[in-house]
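Omission of a single protein chain aside, the complex is shown with its protein chains in their original locations.
Labels for the chains are A, B and C, by order of writing; each one numbers its residues from 1.
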Amino acid sequence: MFERLQKARRDAKERNHLAGLIEACRELLTVRGDANSVAIASRALECYRKLASDAVREFFAVLANEFDPDPGEVLMLAEKYAVSRSPENLIALARAAEPPRQELLRRLNRAPLGTATIVAMRAQLLARLRTDKRLRAVDADFEHLLGSWFNPGFLRLERVDWASPASLLEKIIQHEAVHEIDGWNDLRRRLEPDRRCFAFFHPVLPDEPLIFVEVALLSEIPGAIAPLLDRNHAAERDRRKFKVAAFYSISNCQPGLRGVNLGNFLIKEVAEQLHAEFPSLKTFCTLSPVPSFAHWLARVPSISCAHLKPAKVAALDALLARLRARNGDDLAGLRPKLSALASLSGDEAQAGARELEAEIEALRRLCAFYLMHGSHEDPEASDPVARFHLNNGARLERVNAVADLSRKGLRQSFATMVNYLYDLDQVEANHERYIGGEVTAARAVGNLL
Amino acid sequence: MFERLQKARRDAKERNHLAGLIEACRELLTVRGDANSVAIASRALECYRKLASDAVREFFAVLANEFDPDPGEVLMLAEKYAVSRSPENLIALARAAEPPRQELLRRLNRAPLGTATIVAMRAQLLARLRTDKRLRAVDADFEHLLGSWFNPGFLRLERVDWASPASLLEKIIQHEAVHEIDGWNDLRRRLEPDRRCFAFFHPVLPDEPLIFVEVALLSEIPGAIAPLLDRNHAAERDRRKFKVAAFYSISNCQPGLRGVNLGNFLIKEVAEQLHAEFPSLKTFCTLSPVPSFAHWLARVPSISCAHLKPAKVAALDALLARLRARNGDDLAGLRPKLSALASLSGDEAQAGARELEAEIEALRRLCAFYLMHGSHEDPEASDPVARFHLNNGARLERVNAVADLSRKGLRQSFATMVNYLYDLDQVEANHERYIGGEVTAARAVGNLL
Amino acid sequence: MFERLQKARRDAKERNHLAGLIEACRELLTVRGDANSVAIASRALECYRKLASDAVREFFAVLANEFDPDPGEVLMLAEKYAVSRSPENLIALARAAEPPRQELLRRLNRAPLGTATIVAMRAQLLARLRTDKRLRAVDADFEHLLGSWFNPGFLRLERVDWASPASLLEKIIQHEAVHEIDGWNDLRRRLEPDRRCFAFFHPVLPDEPLIFVEVALLSEIPGAIAPLLDRNHAAERDRRKFKVAAFYSISNCQPGLRGVNLGNFLIKEVAEQLHAEFPSLKTFCTLSPVPSFAHWLARVPSISCAHLKPAKVAALDALLARLRARNGDDLAGLRPKLSALASLSGDEAQAGARELEAEIEALRRLCAFYLMHGSHEDPEASDPVARFHLNNGARLERVNAVADLSRKGLRQSFATMVNYLYDLDQVEANHERYIGGEVTAARAVGNLL
Partner (left out) sequence: MFERLQKARRDAKERNHLAGLIEACRELLTVRGDANSVAIASRALECYRKLASDAVREFFAVLANEFDPDPGEVLMLAEKYAVSRSPENLIALARAAEPPRQELLRRLNRAPLGTATIVAMRAQLLARLRTDKRLRAVDADFEHLLGSWFNPGFLRLERVDWASPASLLEKIIQHEAVHEIDGWNDLRRRLEPDRRCFAFFHPVLPDEPLIFVEVALLSEIPGAIAPLLDRNHAAERDRRKFKVAAFYSISNCQPGLRGVNLGNFLIKEVAEQLHAEFPSLKTFCTLSPVPSFAHWLARVPSISCAHLKPAKVAALDALLARLRARNGDDLAGLRPKLSALASLSGDEAQAGARELEAEIEALRRLCAFYLMHGSHEDPEASDPVARFHLNNGARLERVNAVADLSRKGLRQSFATMVNYLYDLDQVEANHERYIGGEVTAARAVGNLL
């Protein structure tokens, strides 16, 4: 009885918050909103922050239903503009065709903590978008505005190191998405003098990294991840030995900024900054996972490709068949064999690798094929990390088998990793080729086919 | 001969810069621009910064001609959206109706110094807009984007004081538009403990004040400007005496941000901050010029108003007629009489004022009429400062004759100034009334009619 | 053979560093040193930082032998000053009696990293002082100068919190000397909103905390340490509940600053700052260990005291005898009994405590006696923590048995802790009484006797 009463009270309160929020949003776009938008927006966001899950859903529905452009007006103005392309006609049309939601968000942003709340709102919206496609237009408005506001020209690149605030480092630990950071000692290794970590920040969210990248300064292009993360590996302090900057992890921290692609800018700005600090650095590359390789390899019926000579295709297909014959159709038998290598070292490890030579060779060649041609047959199967770097204009430089023997590495790619190379003079041309359907790769990778 | 050769070379160089700029702009919106926008944008802006005046004009013409939406596509999508308001239709329409210039500007902004250059570009554009109306749509895109980027939620309010960098103070001296600052000593008086100056800054332009306001902390609402600016007036240091914060000057510093209205936000945020610092402050008002009053008063044929009782109108009209009879039709005779008061002090000044009592009374009453009803008859004659504060939701609080005896004050308003009062609880209602055509004024001002 | 050669080379190098250092020190006090002291001092400190242990010993011997005042000159000037107390005579005497070592150190301090190196030098000196008493005068000069340079007027009090640099927090973890910090999560609890940590910094050692104190903000004076450190205890966020600031740990970080007593200043400045932040705080106290109590209790032959009535003394003595009868002469049996309480909770704990009621009562009364009168009989037995707080002018406020059941707490004091109270209005009088031989204690503590 009492509980029901309490729930009723909570519900009523909730109603009030929701009603207050919706009213404030409507008011913001009226004449009153012109004069006093900061106060009204503050009220709106305070209500929003108190909403429970159901009410948030209702609010998004209102956003979807009420703040669209007027179809009749837009059509009429589009007709006028089609007749005469005068500045006045264009201005009127552009204004009418922009969903009023965008102006609403711009006005909400004027409140204290406005930007942070809008980014959080977007994260909630995305979570619902999966099940409610009607919110797609709402989301498009968020994405459009956030893309404009988080323009790289407004962001600050900052180095993250052991002198950074603990509260920031904690977020780095939490958001590292590629190679998990196992506590403060693990993090510390990644911030030693032969490592770098950089993040983008927006001025109004000074404590919130948006995206960060981890870099190792090395004497050569790395072929495996374990040595880079090894806590017991003493840091190299001789700066003259740094020839290669290897980007081995890049992680987004803000789910609300999905679609606002900052990784491309981050990598290039970091490369420039490192080059200025260490003129000896000649090579900027990645050590990257191939997260979809295992999935593709296990399911592809057979190797086929219209762009390669039939002989090559046949050779690859034979490799695949042999691999399946020895390790099961889903190749599940391959993982324990590879995994066993992890515990070996020195001579034993070399012997172990020799025994697996055929498998290793097959994985390298099939991975090269997958990344260069695999997506022609089935675009849905393409590798997201490859898409990211190739689209940025990087080149596929090397395929490394037995490069990541962690559980995740085995599961995703049978321990295979690759290097993408960023040659800033070539990225435009590479990107253009990639858009045209061609993957730029080093000759050595091509030879694997 | 040699000079002609030199000019030819300069022209050729100029051509190169212009061509480079236009090419880079086109490229930015293509596939190459996706991959390497920062580099291309940097190239574009470097070219832009080297352009001479003629080339800038040509560049703006290209912006006006090439980067409009496609009328046919927009019309087709508007028709689809009119038939079905699906998210997909809306997204496609909004994307097509937004002029590609906006995306171009967003990409240019990614270059180093991007924002500063775009703001400077807008200032040049505005200068040309006066003579070339075809640029209006281009300007609308700049204004739209800058409005979004210079959203108050992104700005930092900062106090400017004597410990501020000299380079910043120099800009304050330079941009003060209401009551000129005559050098560093004059500025210093305005930064003493009983004065405040606040400015808005954008994080990527940390050395550039956008707009600033000067405030005097007083024991009562001020009726004249001279005492506020008097360098020899010792600063009041007893904080308990501060009852009134009088905003006596507000100036924009960035011509390129015209139409991005920050004054309203600045005044209200400063009021809140002062209130937090000095809980004893009860009144937030202005001491404002009436820059169009003299012009109106000299030209208005006679007083007429449908909103006032005929008897009142007749009385005001008689006042005006008498003023003209004594001071000439254009009232030019009034200025020397008022000006003479400036050199008097003490008893003499009082005697002088008594002699002008009729004139002073007439000015106060006619100014009250002008601000409350003058624009009904002729909206073009309305006072811009009044429009600004009334539209912000302020109330017309008091009319002060003989309040600004400077040349500018005499010329603009026969030395009349007014106080607008900001009561934060009333600004919404006042603004709404103002939009509805009614000026909110204190009873005492109403009584002047 | 080769190794002997290598050693010889190392030795020769070492000789060079030592010779270079000594030569530079001598030069610094000559005419050349006047002109170019920074360069010479830099050379000296670079040599010093390369010295191996033996060479450091030799260097200290040179400091002890060569840089003393001239006895004959001082005696002659002391005689002149005894005859005539003229300014000239005094100036000459003071100059001659100051060991030239002090000027040497002042000049060494001019080099880059001078202060840090001198503090490190002192730490090495102290380590040797234990075995080589001839260095006492050298050490006195270091202490005198460092005391002057680390004058509280030059130090900055800074709050340490979760936004502090990780490199600083790491030093806090490392130097905590009272209640060990077990990793980052443990530290984090101590930096929550109901906890405070403050440290003193010297401007030229901005990354080196000199001394820090940890404080708990509570609603009442705490009687046990475990709840304060409990990681699972949710932080109190309601500021109005903070009535008591309990200093529960104070740790020095710089061994080279021994004898430069900053703790007293730190506690009082933190108390003032907390009082300004939380006007609701009425009580500033400690929760302190009694590190010498167990040692005294186990060895004191019997209770005797000339300041107390014989009856009281006899009662306390009887208590001690009974305690020994039940727990062995060295009271070793007491620890397991107390320790067992640590694993109990709720009713069990209360029952357990009831069973030990007699022991607990005895410990409280004997501890009160120990702190108030124990050192009269044997000053060497006095408790160092008590000496520190009582000398600062604090009052012995409460004795808490079963307050620290950690191994360290059991070993040092049979788990007993005490509260010292800082009443800033009373500290002068309390200190004066303490210097006069009297411990100020709360009435309740007195009643325990």
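Methods note: a residue touches a chain if its C-beta (ideal position, glycine included) is under 8 Å from a C-beta of that chain, and two chains touch if they have at least 3 such contacts.
For clarity, every value in this text was computed on a predicted model and none was experimentally measured.
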Thinking of the complex as a whole, which visible chains are touched by the chain that is not shown?
B, C
Residue among C:175, C:243 or C:268 touching the omitted chain
C:268
Which residue, C:209, C:393 or C:409, contacts the hidden chain when the whole complex is considered?
C:393
For the chain that got dropped from the picture, name the residues of chain C it touches.
31-32, 34-36, 38-39, 64, 68-69, 71-72, 74-75, 77-79, 81-82, 85, 87-88, 90-91, 93-94, 97-99, 106, 109-111, 114-115, 133-137, 140, 144-145, 147-149, 151-154, 203-204, 264-265, 268-269, 391-393, 424, 427-428, 430-432, 435
Residue list for chain B contacting the dropped chain reads 162-167, 169-170, 183-184, 207
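Please note the rule applied: only the chains that are shown with their structure count from here on.
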Are the chains other than chain A still all joined, and if not, how do they split up?
B | C
Rigid-body rotation angle, chain B and chain A, from Cα fit (steps of 5°):
180
Of the other chains, whose C-alpha centre is the longest way from the centre of chain A?
C
CA centre of chain A versus CA centre of chain C: separation in Å?
51
At what distance in angstrom does the C-alpha mean of chain B lie from that of chain A?
43
Using mean CA coordinates as chain centres, what's the chain B-chain C distance in Å?
62
If a residue has to touch 2 or more other chains to count, which residues of chain A qualify?
none
